[in-house]
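Sharing a structure with you now.
Some chains omitted; the rest stay in position.
The first chain written gets the first letter, and so on, giving A and B; residue counts start at 1 in each chain.
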Amino acid sequence: MFACVAIVPGSFDPVTNGHIDVIERASRLFRTVRVAVADNSAKRPTFSRDERVGMLTEACGHLSNVTIGWFDGLLVEYARAISAHAIVRGLRAVSDFEYELQMAHTNRCLAPEVETVFMPTRTDYSFLSSSIVKEIARLGGSVEGLVPDGVRQRLREKFDQRAS
Amino acid sequence: MFACVAIVPGSFDPVTNGHIDVIERASRLFRTVRVAVADNSAKRPTFSRDERVGMLTEACGHLSNVTIGWFDGLLVEYARAISAHAIVRGLRAVSDFEYELQMAHTNRCLAPEVETVFMPTRTDYSFLSSSIVKEIARLGGSVEGLVPDGVRQRLREKFDQRAS
């Protein structure tokens, strides 16, 4: 049997156009894709888990085989729970790669039946990250073209709210 | 529609246990896997194209959804010719990654409908390459555990023949 379910995990705090690019690619390669928001309270996210799930749901509405979920334990336990065969991660640059390779080997050690596959992001998103998007928004710059429209609106609310 | 055909391209001069590891992983994720030997005469391979196809055929006999082929033009043209949706490449280390990323972007530029996916090799094969295997064999060392048994035999013939 061939794989039909893939997970695209992440913090998505918030989702960027780079993430959407990877999710779209995965949705063309796998029968079903579950985008999984990591609910790691230790990381003190800017957006709540529900806000992050909401932004993803809106941004992935055009992809019929993609669903959104969240998990708060080990990623591989979540993968097992939803019978996923593959974990998909976008790769931008070398520094990404080493960390991702380390996570892939750790997950293989914990759950050998789940494969990790990497997909390279588009070169024009190679510099894009949630942190950089938030930094630009915080300093009043424009994030047009870097995040989905709905996220742009939420970033404005979040940082205007803080400033006032 | 979800992807069902993936290509695992390479020189396979000769195939190592690291290559087999990647092919096995790909065969669990995709419906059909075509292992494709690059017939690039400019590279002056140690084994002929037919020898390389032969060793792969023998080494992949246990994988029912894997077939072996070869190509001598652009990889993406071959991918189109066999209606492949994905190119699968194993990744061992950082230096691999940069070259592979460059090839992935080039191929995307030439054929946007074919996705490149990377799969990390097992850590105990992270140092393994066809070049190192040939170097060890040439100097009379043992390549047991590094290549399929059939390849070990052929390496011996190749380098004994040269020495005599």
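Just so we're on the same page, a contact is a pair of C-beta atoms (placed from the backbone, for glycine too) under 8 Å apart; a residue touches a chain by one contact, two chains touch by 3 or more.
In this text, all values refer to a predicted model and were calculated from it rather than measured experimentally.
Here 2 copies sit in place, and the number of copies making up the whole complex of this structure is 6.
The definition used in the following text is that only the chains that are shown with their structure count from here on.
The touching residues of chain A, when paired with chain B in their complex, are 2-4, 25, 28-31, 65, 85-86, 91, 94, 97-98, 101, 104-105, 108, 115-120, 123.
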